[in-house]
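Note that this complex is displayed minus one protein chain, with the remaining chains in position.
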Amino acid sequence: MKDPAPLTTDHPGQVVSVTPPAPGRSRRLSDRWLAVTFISPAMLLLLAMSVFPLLWSLYLSFTDYSATRGGPAHFIGFGNYTAILTSAQVHTRALTTLLYVVGAVGLQTVLGFGIAYLISRRTHGRGVLTTLFLVPMMLSPVVVGLFWRFMLDAQFGVVNSMLGSVGLGQVEWLTRQRTALISLIVVDTWQWTPFIMLIALAGLSAVPKYLYEAASIDRASEWFRFRTITLPLVWPLLLIAVMFRAIEAFRLFDLVYILTNGGPGVSTETLSFHIYKVAFLGFNTGTASAYGILMVLVVIVLTQLYLRYLNKLKED
Amino acid sequence: MRFPKRIGQTSNTGRKVRLATAAMLLVATTVTACGDSKDDGAKTSAPKAPATIPELTKDPLTLSFIWFDWPPAKVLEDFANAEYKKERPNATIKVNTVPNANWHDAMFTQFAARKTDFDIAILDSQHIGEAVTNGNILDLTDFVKSNIDVNAYNPYLLAAYGQFPQAETGKRDENASLYGLPLLGDTWTMIYRKDLIGDKPPQTWDQMISAAEKCQADNPGISGLAFHQANGSDAAAVTYNTVNGVYGGNLWDPKARKIDGVLNDAAGQEAMDVLVNKMKPLTAKGSGNWFIDEVNAAVAQGKACIAFNWIAASGGLLDPKQSTLGTTREQILDKLGFATLPSQKTDLVPLGGMGMHVSAYSASANQAEALNFMKWFEQADVQKKWAAAGGVPARTDALQSPEFLNAGPFNNVYADSVPRMRDMWNVPEYARLVDIENTNVNAALNGAKKPKDALDDIAKEQQGVLDSSNRKGGGGL
Partner (left out) sequence: MAVSVDEAVSTGPARDHAPPARRLGGRGRSVLEVVLLTVLAVLMLFPVLWMLETSIKENRDVYAIPAKFFDFDVTMAHFKDVFVAPDGGRTALSVSFFNSVVVAGVSTLLATVLGVPAAWAYSRFAVRAKKDQLFFILSTRFMPPVVVVIPIFLMYREFGLIDNKLGLILIYAAFNVPFTIWMMKGFVDEVPAEYEDAAMLDGYTRLQAFWRYTLPLLVPGIAATAVFALIFSWNEFVFATFLTSSDSVRTAPPAIAGLIGGTTTDWGLVAASSVVFALPVLVFAYLVRKHLIAGVTLGAVRR
């Protein structure tokens, strides 16, 4: 763990990329030394705080260890994994998480791109508009969750109050199976639409003017120009934003914790929320670790897809 | 856009070194984890507190409690600092509070860490089994024998906050071990609007429901009932357990460790039916996630005819600043009545409140001080002063004292309820049992599950938890 050697190359010839070939051996050595001393502290922190804990989790995931009940940890092979993968409880949470991810990310992509498109067509006030739209994104999920819980309260919440004043009845936003999940999606969309908007806006601003000019000479329709010029050019960047949001949404915990506490019943419990219950209500540390490792595997696959795509985009 | 440049692939040697590092890490992990486990194995049962209180320190000492954030926590801190300091001037009392939702987690994660920032844990009666089995709190049996006058208490009340294995409802097993002493007694009170349903409280559960029904029909905008329905803490579970008790049901058969077939028998089904099909329709729309504060708010805003809440959490209802029912305490009391729960097939009421339990990981000077505090606290005159300060005592003489009975309009309710109390299971699996019940009752109340299915699921899943309790950390989904 303390050996930072694998971080740098052993071949002196490859060490220096930007310095001219002239410098002698001492400089190359000092470069390598610099790289090691500059990189290894950060790497050590990551190894200690991210890699080591995950390996520990991996080990515990094959045992029946409990953080509170004591006694030695027994190896139970893949017992935890098969229990999780065959559990109907877990399948329910996976479906809830999937619905949430697809619903929330889908909605915020459409809205975010729409707003960005509208803003990009404005001449005046773009800066002010953009800044205002970005406010929700910077708020803590705690603040967002608490506040929406207040606004969505069926009795004195402002949302139902407004619905009432236009003659619509009260909606039980947080206590019905379907509306509770919709509420989660709406709140997440409220917070993260600005994220998609911001990135889509950057993409839209980068579409070269001459392409539009050429199109307008051809008297191409607006929709045709949007479909053949705007969308293809913005799409790669938009996809990055979407993937990024999907990874984040997959991990969702805090909003559920505050807004619905997983209710009604367990119908808005996400995978993260379920892991929390297994780990800290039952203190079934072994099971929770296996559950967590499975989630990490999904995250790693998603992240790999994301990073590969990011890289491909760069290379194009 | 800038991205890292592709520079060459990992060479074989580099990969080997990395693999070796990973392997070393894994070995280190295993060793640490195993070392940890051996350490655990040594203390699987609760350590014993001495029969006599060891010599107390003369140095300044802070005696820390952990409780959840509610008015009694503040009352306790002020009371103890004012009164206990007279006896022990060098001691300062600090009551740390955590949000109610984190109460169990905050205490047991610290227990799991084998290091607590509190000396006295104020455990819910149902937490005892988990704490005892894990060796987190001291065994007070010998200490109680030589320092506490056990005959001064209603036996079940004494057993409820300390005995493990759990006492039979209404009794105390004198041979069983005690791990705690009562701090604050509590039960549900029925809060009813005297101006809407009359001065006399309904006597049976059926009468209560019809009174609520009539009141709701007569007073548009006011709902008939308000009670705990949330899926967190023990909210919806206590509600179902209460109705279950009143309708003659049982939560489990402790001797046979049987839940499936007991909880969901005919009486249990009837209770669920009453709760979901008769009581729930009389509650406000969207009240499916209500707990203590929402029920209080509904009463204070004049939006409920009849409400159920914990006595210890009801003090705020008499505060004119938080109420729309009147501008003085007297005006509010003209409208609000507090009564013992109606009875139906039985007269059982839910046991609430908490006891004091000494952390096994606290310093020995602090443990000695904690024992001394508990002995002091359980004296007759101190219990009366605690009652006068707004606490709910446990000693029978204090419960019947004018200091207690005159301190609040709901204190008579408590005194009447003492012989009628019933508790949940205090087994080590409590946290999971209550979560299963909470989420399923909440689902039934909010239409996410049929009442019968919910009850059968509770029974089946809880039985599964009890049956797999010999497994340590596996299972638990």
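The first chain written gets the first letter, and so on, giving A and B; residue counts start at 1 in each chain.
Keep this in mind: contacts are C-beta pairs under 8 Å (C-beta built on N, C-alpha and C of every residue); 3 or more make two chains touch, one makes a residue touch a chain.
Quantities reported herein were computed from a predicted structural model and do not represent experimental measurements.
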{"item": "Identified contact with the non-displayed chain, of A:57, A:109 or A:267", "value": "A:57"}
{"item": "Candidates A:85, A:182, A:198 or A:231 - the one touching the absent chain", "value": "A:198"}
{"item": "Those residues of chain B which, in the complete complex, touch the missing chain", "value": "1-2, 4-11, 14, 32-33, 36, 66, 68-71, 96-102, 105-106, 109-110, 112-115, 117, 232-233, 291-294, 296-297, 301, 313, 315-316, 322, 324"}
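Everything that follows uses one rule, which is that only the chains that are shown with their structure count from here on.
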{"item": "Distance from the mean Cα position of chain B to that of chain A, given in whole angstrom", "value": "37"}
{"item": "Chain B partner contacts - residues on chain A that touch it in the complex", "value": "1, 3, 5-6, 9-10, 14, 17, 47, 51-52, 55-56, 58-60, 63-74, 76, 79-80, 83-84, 87, 89-90, 153-155, 160, 170, 172-177, 260-267, 274, 277-278, 280-288, 291, 310-311, 313-315"}
{"item": "Touch list for chain B against partner chain A, complex", "value": "1-3, 7-8, 11, 13-14, 17-18, 21-22, 24-26, 28-30, 32-34, 37-38, 40-41, 43-44, 101, 104-105, 108-109, 111-112, 130, 133-136, 230-232, 284-289, 298, 303, 428-429, 431-432, 435, 439-440, 442-449, 471-477"}
